[in-house]
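A protein chain is absent from this complex, but the other protein chains hold their places.
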Amino acid sequence: MPGSQDPQAPGATRPPLHEVAHLGHIELLTPEPEASLRFFVDVLGLTENGREGNSVYLRTWDDYEHHTVKLTAHDTSGIRRVGLRASSQAALERRVAAVKQAGLGIGWKDGDPGLGPTYLFRDPDGHEMELYWDSEWYVPPPQLKPSLKNQAQAYPGRGVCVRRLDHVNFLARDVPPSGDFARDVLGGRVTEQVVLDDGAISAQWLHFTSKGYELVYTQDWTGSTGRLHHVAFAPDTREDILRAADICLDRGVFIETGPHKHAIQQTFFLYVYEPGGNRIELCNPVARLVLAPDWRTITWTEAERAKGQAWGLKTIESFHTHGTPPVR
Amino acid sequence: MPGSQDPQAPGATRPPLHEVAHLGHIELLTPEPEASLRFFVDVLGLTENGREGNSVYLRTWDDYEHHTVKLTAHDTSGIRRVGLRASSQAALERRVAAVKQAGLGIGWKDGDPGLGPTYLFRDPDGHEMELYWDSEWYVPPPQLKPSLKNQAQAYPGRGVCVRRLDHVNFLARDVPPSGDFARDVLGGRVTEQVVLDDGAISAQWLHFTSKGYELVYTQDWTGSTGRLHHVAFAPDTREDILRAADICLDRGVFIETGPHKHAIQQTFFLYVYEPGGNRIELCNPVARLVLAPDWRTITWTEAERAKGQAWGLKTIESFHTHGTPPVR
Amino acid sequence: MPGSQDPQAPGATRPPLHEVAHLGHIELLTPEPEASLRFFVDVLGLTENGREGNSVYLRTWDDYEHHTVKLTAHDTSGIRRVGLRASSQAALERRVAAVKQAGLGIGWKDGDPGLGPTYLFRDPDGHEMELYWDSEWYVPPPQLKPSLKNQAQAYPGRGVCVRRLDHVNFLARDVPPSGDFARDVLGGRVTEQVVLDDGAISAQWLHFTSKGYELVYTQDWTGSTGRLHHVAFAPDTREDILRAADICLDRGVFIETGPHKHAIQQTFFLYVYEPGGNRIELCNPVARLVLAPDWRTITWTEAERAKGQAWGLKTIESFHTHGTPPVR
Partner (left out) sequence: MPGSQDPQAPGATRPPLHEVAHLGHIELLTPEPEASLRFFVDVLGLTENGREGNSVYLRTWDDYEHHTVKLTAHDTSGIRRVGLRASSQAALERRVAAVKQAGLGIGWKDGDPGLGPTYLFRDPDGHEMELYWDSEWYVPPPQLKPSLKNQAQAYPGRGVCVRRLDHVNFLARDVPPSGDFARDVLGGRVTEQVVLDDGAISAQWLHFTSKGYELVYTQDWTGSTGRLHHVAFAPDTREDILRAADICLDRGVFIETGPHKHAIQQTFFLYVYEPGGNRIELCNPVARLVLAPDWRTITWTEAERAKGQAWGLKTIESFHTHGTPPVR
């Protein structure tokens, strides 16, 4: 399995890091649109920024773009699409060419509100993604204008107050093809991974920014494709996450596990399910950044994973079984 | 000035500590009732619990009694009354007898909603106070029921989410008579004080519980009587206070000074003005308690006060000039 | 079982709250004296304050008395004694008389360094305790003098930096006799308890201060007597406890469970074992206090306990099996 065990090894075709500037937005599906909307607005503290058809556009308070989440009523749960912003028009063109060459392109479309031309494609496991460069900067209405001009929107002071979309964790029937695609076609780097005793890679964490990861692929034990493990939002501090646990407790939001600290990437986390069934992580990386341009992929073994999370919490069973949409 | 320089010295007439169990509630006056109400509900996170005439009853989320604040529309700002809960019916009777003997009693009245017979009186500086024992325990409506049964009400997740009324800081034309009254008649203990170079006591902090203080007297440099310096509410953590500063910043609440740490009592603080003009402190004592039954009053000199707060912040000028109601 | 199910009901013989001012100190036994000493000094951040025979005296940085922990080399682990400071000389005499009347007194002895006459006794389960009033206030040497005069000692900035001894949790073959003793003879109040489906009380939390508890009795399933479940120390914040988990992780200190939030008393906790085998809790009550003078004992059922801790963490098996000294 060339490359996979040594994901940072030089390869002729590998693009430089930072072709993708950052994760832009997601479209999330919910069979409980009203309850899911209340969760995102009242519990997480997002702000509505328009509606269209069966979808509501929602934004975290420090997102400079039009929206962070497009929440769409659907007959089941799951993630419809992930948007990645290219780091320039030229980078967009290079990445689109590479996607086409990989045979996974779908085509250009008009972007959602606030977005210019957008190139739609699929990763090898079938998750829909889109790349774009043109993006309107958000201009808050007077009542949402922040006091400090280097901030996108006033701090909401409502619920958990997540600042940004932090990462997306896909499930994949086979991790390596999708991980390789994200690395070789999109220009991500694998910062950490899990390799099972039989040599199979069961999870890979990739980054595009100075954070340790924005995109994660985890093996889907059901053998399904295109599913979601979780999407993660970042409030400002670990204390915000402890407070979030109290908010979820008293609002009847299902807490799956946490708060605790991941061994992998060392993120402080809390996992809950939004009313539509999608798993949501609230996460804080504390001050950790992965700045080394020659970062060496950290590989975790089954034995190491069996030790549980950083401070010893055992990984909860549903973490290996629950994904969205549910498997019928 | 016998006793004042050595406020803990044994005195024949001094009651034991804990005759007053804790600070119960305040009645606050505001010339901007709607804006003040929005401040207490949306910014501090209190919950309305009834209205009566020009008053709205408000409660912090972990108050076991009916209300924490009675907010009353008035032609000016200030504090109308402070309620103290006695530690038993017998303690109430002992304290009422002592107040009468001090010649400062007004008389019994029916208490506000949730309160039984209440004895009204004034401190030597003229601040109205009331003592009571009977108090109905708050029963939350279904939508405010907490998940944990050892908590009074669901965590609101709205604004600063203050847990309790922490202390009241009165201004007094002369501090010692009021401080002595609180000690000798009400049974408080002076944990800390400021003594000026000329020997005058300009401030005293008294406690009734294991916290370092619940009642403070500070000299009113205008020579007025019966005024308020501030009332203080405690959210859970220092992080909540840092977050509160961001909330106030983006809601247009005037921040007077802080966040910082007091040298006296070491409380982490933020001072703001509610829209009616009353100064509100958000405070967190971290884990500090004053448990010593023979605590020795800490006396701070002018020179020590001139060093500023714990980490060096200079005391802001308005701290010495702003009180409510304003002096005409 | 009169009284036990309704532990706050008025009783002719019950002393007022606050006869015991607070938990004073503990004597802890360790078969690994050097390693245990390093744990208390380097990991928890205590300061040595003298040695005597096989014992080292150690203090938390905000303890106003001579020492907080007497660490004694022994052939096994466990707790030898708990010291309680009376709230006055008169209160001491009243409590000693009550202990004698209960037939559990041992007698007066000279106290350890810093302590005056001390009355030794046992609780019904056989744990040794002592009551005292005279206590020398700690005077720090120049290098440990704090900048703020209302603090006992300079902040150590070493390891976890626990501020104070928070509570002691004894194991008892039968909880009610010891809980009743602590309530009826020592003057504590039962703030929370666990009652099993068969009506047996399996745990009681008692307080003497404005904190929710200082003394806890939990049923010892081995049927042993006189054992220790854990002693708890309080650093300043929840963040300190998260940081403590990292410190323990990298110092090789065994982390048993946490950090998480207890349902009972809502304390934020981390449990570790010191090298001698004694379980140590690092705990933070956030801003929670139990101020109500008529607090109603909260009773938790088996079904409620089965839900786990506040945010859902299941109680770890060893929590029910590990106590010190180990049962042979």
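Each chain carries a letter (A, B and C) given by its place in the written order, and its residues are counted from 1.
Note that in this section a residue touches a chain if its C-beta (ideal position, glycine included) is under 8 Å from a C-beta of that chain, and two chains touch if they have at least 3 such contacts.
As the structure is a prediction and not an experimental result, all values here were calculated from the model.
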One chain is left out of this view; which of A:S36, A:T118 or A:Q151 touches it in the full complex? A:Q151
Of B:W137, B:W221 or B:W311, which sits in contact with the chain we cannot see? B:W311
Contacting the left-out chain: of B:V69, B:A245, B:I264 or B:C283, that is B:A245
Of the residues C:A73, C:A154, C:A200 or C:I316, which one touches the chain left out of the display? C:A154
Since one chain isn't shown, list which residues of chain B touch it in the complete complex. 238-239, 242, 245-246, 249, 255-261, 268, 270, 310-313
For chain A, the residues touching the chain missing from this view: 16-18, 21-22, 62, 64, 85-88, 137, 147-151, 163-164, 192, 209-211, 234-239, 263-266, 284-289, 291-294, 296, 298, 300, 304, 310
For the chain that got dropped from the picture, name the residues of chain C it touches. 42-43, 146-148, 154-155, 157-161, 236-237, 239-240, 243, 246-247, 249-251
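One rule holds for everything that comes next: only the chains that are shown with their structure count from here on.
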I'd like the Å distance between the centres of chain A and chain B, where a centre is the mean of that chain's Cα atoms. 46
Touching two or more other chains - residues of chain B: 147-148, 236-237, 239
